[in-house]
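Missing here is one protein chain; the remaining ones are kept as they sit in the complex.
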Amino acid sequence: MSDILVSEQSAPGAGSGRPAGRLLEVEDLRVEFRTRDGVAKVINGVTYHVDAGETLAVLGESGSGKSVTAQTIMGILDTPPGFVTGGQVRFHGKDMLKMSGEERRRIRGEGIAMIFQDSLSALNPVFTVGFQVAEQFRIRRGLSRSDAKKRAIEMLDQVKIPNAKGRYSNYPHQFSGGMRQRAMIAMSLALDPEVLIADEPTTALDVTVQAQIMDLLGELQRERQMGMILITHDLGVVADVADRIAVMYAGRIVEEADVYELYGKPGHPYTLGLLNSIPRMDEKGQELRTIKGLPPNLMNIPPGCPFNPRCPMAQPVCREKVPPLLQIGASRASACHFAEELVSRD
Amino acid sequence: MGRYLLRRLLQLVPVFIGTTFMIYWLVWSVPGDPFAGKCGERRCPDTYIAFMTEKYQLDQPVWVQYATYMKNLLQGDFGTKFSGQSINDIILTSYPNTLKLALVALGIEAVIGLGAGVLTGLRRNGFLDNLVLISTLFLIALPIFVIGFVTQWLFGVKWGIVTPTVSSEMRFSELILPGFVLGSVSMAYIARVARTSIAENRRGDYVRTAIAKGLPMRRVVGVHLLRNSLIPVVTLLGTDLGALMGGAIVTEGIFGINGIGRQVYRAILTKESATVVSIVVVLVLVYLLMNLLVDLLYAALDPRIRYE
Partner (left out) sequence: MSDPSTASIVSTPRIEEPAQTGAPANAGLPESDRRNKPRGLLGDAWRDLRRKPLFWISATFILIFLVMAAFPQLFTSGDAVNGALSRSRVEPSADAWFGYDVQGRDVYARVIYGARASIVVAVISVIGTLLIGGTMGIIAGYRGGWVDALLSRIADVFFGLPFVLGAIVILTTFNGSGTSNSEWKIMGLVIMSLVVLSWPVVMRLMRSSVLATKEADYIVAARALGAGTGRIVLKHLLPNCLAPLLVYGTIMVGSFIGAEATLSFLGVGLKSPVVSWGIMISEAQNYIRVSPFLLFFPALFLVVAVLSFVMLGEAVREALDPKLR
């Protein structure tokens, strides 16, 4: 960790004219999957960042590339078939994609940690939960077996697992889904990371448990002043926790904004469609408004705006020119030719 | 666990009785005259017939015979050969040889099979992978006596690297080739199972988690990946030890090893019914107990499996 900080001091804000001190930045990231059926362009120039103490929600349908971006940041992209073809992922200003494997490994867990969606398969079934939490203390921190155990029990306690000491020696399958996700959180926070990536942390859980886990995550994030990237497709989850939201579609960020701004006045027709498709109590009995059509085939993305075939506002220009992600306000950006019109509309 | 064990042991009883009864019936009862051809070219001496008939109640219905035989067996009396030699002695002298050979074979197949499987599982579709796939296919497809003859001829006769047959001292260096032949088929299976298992688990979510924890690659593979992938391999090794301890009629025959397999084969050909049945009973028992052990081992290795 320390060597990274040193290198940052020697070259502040290395490689970009952006304000220094950005914790984690993804810039113009491009990833493709080379399969025997062809090349799928999964990420086509994603740019976002997260600073210490803030939560960025990345929103999008499955297949929009939100998880792949996270995997690329972590360096756990399956290669093959996944290949990074361009862009940078900077942590403390240093491009991680150019680091050696060993350098990247040191950042994992300690600099950036990740929580996965399905805790049952993400935890190793043949080791006890306690072992898996304590493992990092032993391997990364060099603690003795008994000290590591003590620290692991503390961690399990912190994520509010009742009787942490007793549950230390249980196996993942003996935990309930919610408890397992708590253990997963304890594991990811063990080395006190600066950035936490939570990849759909509540999707596999019951609704009541979902709220508890989100509360816990928010609490821990505030306590530790971590930067958090919350990946989700659930608009409801986002509103309470996130500071900013980035909406992804077909491997691009189509809109990025403050939570209130985005919910109040979406700057992209896709965001608008998403918001409209939330069932509302006051519209009971009416047909749900859904976004028509299907996400594009990533092996054959249509020319122009990737959303144009499904967009109710599509104009000829949308079929010709890819709209760039442009600032449309102090703290928001949209990739729509008609973003200004959308925002200024009542 | 205790209740499960008890239940499994109780389940073994009918299987054990069924199998041994079938063998008993085939060997003693089906040929009609139980003494036909048993004493070489000549007719069996009346004293022998009288002695055997008395001891095993051969004039009674077959199930009485079987019960009498099992009663003797449970008291540790495996019977007597026509020549008067105790069958206990035969088993005691030949079984250690079989065990030695089995352990050598198991060791060889574990080391080579596992090594090849893990290497190819981690690096699929390379040259080594294809080499291992093809050679394992050969080992699986070739009847063991062909492998035995070919290696014996090549290493023993043509190149003279090893002695073609094993001496009665059963030195370790002599047992490597027979052990390799005996273990070859299972070695191929172990390599394949290990390869598939590693390749399947390598993309597993928990492996990704282990990497995301920032563990060194050595630990990710050596602890997280291997521990999971080895479950089916260890089970296979256990089952195989059960099969190996049943003696190897072909391998022992080719290399002239005085093991239990050769004894039983000789006994079958010379129609030494008492010897055949006694040895088979021992082998079946070993085999069944080994299978039970493997099941228990499986539960010990995989915490998700719980026996009620």
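By written order: A and B. Residues from 1 in each chain.
The working rule: a residue touches a chain if its C-beta (ideal position, glycine included) is under 8 Å from a C-beta of that chain, and two chains touch if they have at least 3 such contacts.
The model shown is predicted, which means the values in this text are computed figures rather than measured ones.
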item	value
Hidden partner chain, touching residue among B:182, B:212 or B:274	B:182
From B:52, B:250 or B:274, residue that would touch the chain that is not displayed	B:250
Identified contact with the non-displayed chain, of B:117, B:214 or B:261	B:261
Where the missing chain touches subunit B, by residue	11, 14-16, 18-19, 22-23, 26-27, 30-31, 36-37, 105, 137-138, 140-146, 149-150, 153, 157, 182-183, 185-186, 189, 193, 196, 200, 236, 239-240, 243-244, 246-251, 253, 261, 264-265, 268-269, 271, 276, 280, 283-284, 287-288
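Definition applied: only the chains that are shown with their structure count from here on.
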item	value
Centre-of-Cα separation between subunit B and subunit A, whole angstrom	54
Residues of subunit A touching subunit B in the complex	74-76, 78, 101, 105-110, 113-114, 116, 118, 121-127, 135-136, 139-140, 171, 173, 187-188, 191
Sites on subunit B touched by subunit A in the complex	203-206, 208-217, 219, 224, 227-228, 231, 301-304
